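Have a look at the structure below, then the notes.
Just one protein chain is left out here, and the rest sit where they should.
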Amino acid sequence: MSYIAILLTYVFINNFILVQFMGLCPFIGVSKNNETAIGMGVALTFVTGVSSIACWVVYYGLLMPFNLTYLRTVVFILVIAALVQLVEMIIKKMSPALYKALGIYLPLITTNCIVLGIAIINIDKGYNLLECFASGIAAGLGFTLAIILMSNIREKIDLNPVRKSFQGVPIAFISASLMALAFMAFDKSLLANLHLV
Amino acid sequence: MNIKEFTKGLFKENPTFIIMLGMCPTLGVTTQVVNALGMGAAVIFVLTFSNILISALKKIIPDCVRIPCYIVVIACFVSIVEMVMHAYLPSVFNALGVYLPLVVVNCIILGRAEAFANKNSVGDSALDGLGMGLGFTMSLTLIALIREVIGAGTITLIPIGSFSGTITIPGLSANPVRVMSLAAGALLLMGLLKAFFQYLQNRKEAR
Partner (left out) sequence: MKTYIKVALILGSICAVSALLLAFVNQVTEPVIKALASQEEIAALSDVAAGMKIGAKEAVADSDLVKERYSLGNKEGWILKVETNGYGGPISLVASLLNDGSIIAAKVVSSSETPGLGKKSELPGYMDMFIGKGASSQIPTSKDMLSSEDSQAVSGASVTFTAISKALDSASAYVKSIGGR
C-alpha cells in the first residue's frame, strides 16, 4: 500500500475514534476546550509515531528471531510505557516550554488504546518500517482531527441550553455520533477512486 | 470479606454507565451479543486475577514502579486469555480481533488495581474484580442486544447442539436499521443510555 493510502485510511476511512472507537476516554475527557484538545492531539501523534517504530523494531528484531511472538502484548505495553516515560524526561530537559504545554497529557497516553492498537495493527497487516511510521503518524493525526472538531462543537454546545439529562457526556456522545455519520462518507471506494489500491 | 464490594460494581458504580471507564471495547465489540459475552468473560477473568495478585503483592511492590508492575501483571493475564481463546473459542477470538489485546489498556482494570486492589485485602479485591467485571459484562450485553436487534434483526448466541446460535427476529431482520450496527449508531446509543442514567440519577437526587 502506498504511504498516501495509509494516511488516508487511518485519518479518514478508519478514523481511530469515529470508526474504531479507540481512545474514546481522552476523546470525551479532554475535549472540553480547544487548547487542551490540540495539546493532547500533538502529544499523541508524537508518541504513536515513535512507538510504532519502536514496537516494529522490537517485534522483528527480538521476538520473531527467538520465536517469542506470544509475548507480544506484554512486551509492547512495556515498550510503550518506557517510551512515554523517556519522551517525558527528554522534553522536560530539552524544552521546558513544550513540557509545560504537553507534560500533563503524556502520562495519560500510556493507557490510550490508540498507541497499543496501532502497534498491533501494524504487525497484523505486515507493514514495513516506513509504512509503520506512516500509519502511526496517521493514527495520531486522525485522533487530532477528531478531537479538535469535537472540542469546537463542545465549546458551541456550552453556549446553548441543553436538557439536564443530556448535559455533559451524553450530548458529547450524540455529537460524536453525528460526526461518525459524516465520516461514513469516506470508505474504501475513496482509495479505489483515487487509484491507490 | 464484604459482599457490598461485589454488588456495587453491578449497579451503583457500574463501570460503563456510571464511572465511564473502558469505552473502546464497549462500543467496538458490541455488534453481536456473543462478542459482548466473550469480551465480558475475558475482562472478568483478567480483572479478578489481576486484582487478587496485585493485592497479594501490594507489600512487595515498591511504590515508585507500581504502575509498570501492574501493567506487566495485567498484560500477562490478557495474553493468557488471548491464547486460550484462540485455541478453544476461535470464532469469538476472530470477532474480538484487536480489541482483545487492548484489554491491557482498558482503564477499568488498571483503575481498579490502583484505586482498590492496592489498598484492600485479597478477598475484598477478588469480590471487587468479580463485581466490576460482571457489571461491565451486563452493560456490554445490554448495548450489544439493542444494537444487534435493531441493527441486524438477529440475536447471536453460542451454538449449542441443534441450536444454531442465531435467533432471527421476524420483520426486523428483513429491514434492519443498519446504522445501529455501524459506528454512528453505537455512539448515539451510548449517548442516549448515558442520558437515561443521568435522568434516573437526577430524579433520585430531587426526591
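Should a chain be cited, it is by its letter among A and B, assigned in written order, with residues numbered from 1 in that chain.
Convention: a residue touches a chain if its C-beta (ideal position, glycine included) is under 8 Å from a C-beta of that chain, and two chains touch if they have at least 3 such contacts.
Computed from a prediction, not measured in an experiment: that's the story for all the values here.
*Asks:* If the hidden chain were put back, which of B:83, B:158 or B:200 would touch it?
*Replies:* Here the residue in touch with the unshown chain is B:83.
*Asks:* From the list B:97, B:111 or B:165, pick the residue that touches the absent chain.
*Replies:* Only one of B:97, B:111 or B:165 touches the chain omitted from view, namely B:97.
*Asks:* Touching residues of subunit B against the unshown chain: what are they?
*Replies:* 31-32, 57, 60-62, 64-65, 68-69, 72-73, 75-76, 79-80, 83-84, 86-88, 90, 94, 97, 148, 151-154, 156, 176, 178, 181-182
*Asks:* List the residues of subunit A that touch the chain left out of this view.
*Replies:* Residues 70-71, 74, 78, 187-189, 197 of subunit A touch the chain that is not shown.
We adopt the following convention: only the chains that are shown with their structure count from here on.
*Asks:* How many angstrom lie between the centres of subunit A and subunit B, each centre taken as the mean Cα position?
*Replies:* 22
*Asks:* Under the touch definition given earlier, write down the residues of subunit B that touch subunit A in their complex.
*Replies:* 20-24, 26-28, 67-68, 71-72, 75-76, 78-79, 82-83, 98, 101-102, 104-105, 107, 110, 179, 182-188, 190-192, 194-196, 198-199, 202
*Asks:* Using the touch definition up top, name the residues of subunit A that touch subunit B in the complex.
*Replies:* By the definition above, subunit A touches subunit B via 18-25, 28, 70-74, 77-78, 81, 110-113, 115-117, 120-121, 124, 164-174, 176-178, 180-181, 183-184.
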